[in-house]
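Note that one protein chain is taken out, while the other chains of the complex remain in position.
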Amino acid sequence: MKREKASNWSPEFQRAIEESGLADDINRCMFCGKCTGICPVAAINPSYSPRQIIRELLLGNHEQVLHSEEIWRCFWCANCLGYCPSDIKYPLIMLALRYYALEHGSGKKYATLFTRFVKNAYKDAVTFQPGKPQRLDQIKAMRTSIGLVPLRIVSDKGKEEYRKLYEITGTLEWLDNLHATEEVPLKFSFETGKLILGDFKENRSNLERGV
Amino acid sequence: MTMGQTAISSMQTEVERKANVNLDTCMQCGCCTGGCSGIEAMDFSPRQIIQLIKMDEWAVLLNSRTIWMCVSCHICEDRCPARIKISSVMDALRAIAYSQPTAEPNKQIHFHNLFLGQVKTFGRTHEGLLMMSYSLKAKTPLPPMRLIIDYLRRLRVDMKPPHMLGKAYRFTIKKAQEGGKDHGA
Amino acid sequence: MEMLNQEVLIIGGGIAGMQAAIDIGASGRKVVIAEKEKTLGGHVKDYTCLFPDLSNGTALVAQKVAKVEAFPNITVQLETEVSDLERVNGGFKASLTKNSASETQNFGAVVIAGGYGNFDGTKYGEYGYGRYPGVITGIEFEQNMGEILKRPVKTAVFIKCVGARDRSKGMPYCSKVCCMYTAKQAKELKNAHPDASVYVTYMDIRANFKNGEEFVRGVMEEERVRYIRGRVGKIFPANGCLTVRMEDTLKGVPQEIEADLIVLATAMVPVNSTNNLVMKVGGKVDDNGFITSLPLAESTNPMEVAKGVYYAGACGFPCDVRESLNQGSAAAAGVLSYLQVNGRP
Partner (left out) sequence: MANQANQIERLSLIDRQRVAKLPTPEKIFLFLSCTGSIEYPGTEKAVKEIAEKLNMELVESEDQTCCTGYMLTCNALNPQLALAATARNLSIPESMGLDVAVFCNGCYGYIRELNHLIHSNPNFKAVADEALKVIGREYHGHVNIYHVQELWYRQLDRIKSLVKRPLTGLRVSSHYGCHYLVNKDVAIDDFKYPTFMEELYTALGATPVFYKERRACCGYSVGRGFTHREETVLPHLAKKMGSAAQEGVQLMTTTCPGCNVALDREQPALREKYGINVNIPVIDISQLIAFALGTPIEQLGFQANTTPVIPVLEQFL
């Protein structure tokens, strides 16, 4: 079990998250653990705990949070928000954290998976337009058979305005940038130092290897 | 991960009986971990060990590194505000782990066995023999040559063959192994 | 009919004793305050700032002293100790010792406001109090606030429960006020050094006072003092600062914090000087050494220790200034009603 050093903590991290405008006041956290108790991911994943992530945030453990797998595990089911006695908007904090992590180059593999939807949407202004022609025909047939228009179509005006928004906000460059810069590997796992029962053996071998 | 909590823990009963402690007084303050000398080699902190005992997690406890990495420095015991004898708890856990039929012998168990075997045979340990038999048994390399020479030069390791003890000592050991029942009776 | 001597003896001239004296004095009875120190005011006179409203303790004491002195029927005997106390004919006979000269006086009732002591930090060898100049106690922080706040502090750690909730040191009780005064001191430190990191190590936050919880939460949320759950294992000097070793029990990770200033929130402990007197007049002292009042069902006043004997303030159990004042007034009310009913032959 590695000792954590206070010299690795800095208040900058929390400030950066708060400046994103999504986390209003995480200082309200009382560490009651209600979020972890109700979290569906924590119920399955031994190393994931919302309370722990907020704690790391408050102490300012920049490296450990950003370069960990944990922040990418959240389902965004907002159970924690619904149950939190301090009304901390944890899902929004998670959103901010993930964007912040992307800025620092980690976790890109989880974001680049979805860039095809963004490109689809740029083309059609609809997210889930099927790519394969036979699937498209299938959907068209189904929609026609139940008395709807064959395919939901966005007007040319709408598409044009939507594309314009892409250009104004620089989304395409943002995407290119996401693909171009190098990914920083996720190097930290919260598994060390926690009560883990399931993958205990694996954890132990990790420990022996000094991970 | 959701873990079950049991009100009656057989592990706790066993440890409390063996180590003569009351684990219910633990208030999970973490003072033991704060002072612990060997924490960096452990997988669970002493505080977590006590919680695991209360949660009746036999498998985790008996396979954990912590119980073997504890060096019995008694710092935790000295600082514990609940007066729990944590070193005794660790001793009890080691004893339980050793007596488990499923327990896989690790380096520490090998060492303890060899050490006690030597004491039984010679009345004391013979460092040179112990070191060699240990590296054979646990399949670990011998200490570096530099260190061995240094030990020999400073007479830290005895070069002489171990002396054999008389019949009286062997008899005592035999009696002790039988539980000392009819000793002096 | 001859009136018995109905003077009231108050042992201890702290904030609770003075409050009792004022309330009894206002009824016109004669009161004697026996204070062993050179001045009135007890511990509170050293406190520049009281939680949770951050009022000034020194000013409070000065105001009470002025009131006590304004009453002609209150006699203040400084540097005086009560060496003996016994029941005589429904009243009390006390020997007041001043400069080893003792005189006996008769009283109708007694209020014990003996106050409290501070836990000796050196009993915790691992915290290095007395060995390292960076480690101070909360009381020292309070007394030398101006000087300490001027020190260049980058990281400070406040350690709670020093001498409280520790059975191995024979201190099983919770000292009650440490949570609050630590929060207040952390707030002051953070105000003086906004860039410093201030950590408080705690086990439970027991802010059981009016506005207490809000105050502590405010310290965390507005002042950004970081509270870490766990008890400190040891402190040792390294690289020119002090390293604090502890476990964050909410994370389950052992941690090291390098700090320049470490403040031990020492507990309030009983002073045993009045315990003999209490036992002599039939009162009881609990296992920790605090005076115990009569069971509620048997007593007429919550501060009643024995017939005609009342206590007030922290000699009964750790309490804050406001509670001491309340207890002082309660004891005064008890004394007055006692003398009214039982004071005549």
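Every chain is named by a letter (A, B and C) in the order it is written, and numbering of its residues begins at 1.
Here, a contact is a pair of C-beta atoms (placed from the backbone, for glycine too) under 8 Å apart; a residue touches a chain by one contact, two chains touch by 3 or more.
Everything numeric here is computed off the predicted structure, so don't read it as measured data.
Visitor: Where does the absent chain make contact, in terms of the chains shown?
Guide: If we consider the entire complex, the absent chain touches A.
Visitor: Quick one: which of A:Cys35, A:Ile53 or A:Leu102 touches the chain that's been left out?
Guide: Of all options in A:Cys35, A:Ile53 or A:Leu102, contact with the hidden chain holds for A:Leu102.
Visitor: Quick one: which of A:Ile54, A:Ile93 or A:Ala111 touches the chain that's been left out?
Guide: That would be A:Ala111, which touches the missing chain.
Visitor: Considering the whole complex, which of A:Met30, A:Val126 or A:Val184 touches the chain not shown?
Guide: Checking each option in A:Met30, A:Val126 or A:Val184, the one touching the absent chain turns out to be A:Val126.
Visitor: Residue-wise, where is chain A in contact with the chain that is not depicted?
Guide: Against the missing chain, chain A presents residues 21-22, 40-41, 43-45, 72-79, 81-83, 92, 95, 98-99, 102, 107, 110-115, 117-118, 121, 125-130, 139, 142-143, 145-148, 152-155, 157-159, 161-162, 164-166, 168-171, 174-175.
By our rule, only the chains that are shown with their structure count from here on.
Visitor: Ranking chain pairs by how many C-beta pairs touch, which one is first?
Guide: Looking at every pair of chains, the most contacts join B-C.
Visitor: Counting in whole Å, what is the centre-to-centre distance of chain A and chain B, each centre being its mean C-alpha position?
Guide: Chain A and chain B have C-alpha centres separated by 45 Å.
Visitor: How big is the gap, in whole Å, between where the Cα atoms of chain B centre and where those of chain C centre?
Guide: Distance between chain centres, rounded to whole Å: 47 Å.
Visitor: So what's the Cα centroid distance for chain A and chain C, whole Å?
Guide: That pair's centroid distance is 52 Å.
Visitor: Listing for chain A: what residues touch at least two other chains?
Guide: 1-3, 193, 195
Visitor: If I count partner chains per residue in chain B, which residues reach a count of at least 2?
Guide: Within chain B, residues 39, 45, 48 contact more than one other chain.
Visitor: Quick check: in the complex, which residue numbers of chain B touch chain C?
Guide: 25, 27-36, 39, 45, 47-48, 75, 78-83
Visitor: For a test of understanding, state which residues of chain A touch chain C in their complex under the given definition.
Guide: 1-7, 9, 11, 25, 27-28, 31, 33, 51-52, 55-56, 58-59, 193-195
Visitor: Of all residues in chain A, which touch chain B in the complex?
Guide: Residues in contact with chain B: 1-3, 42-46, 192-193, 195-198, 200-201, 203-204, 207.
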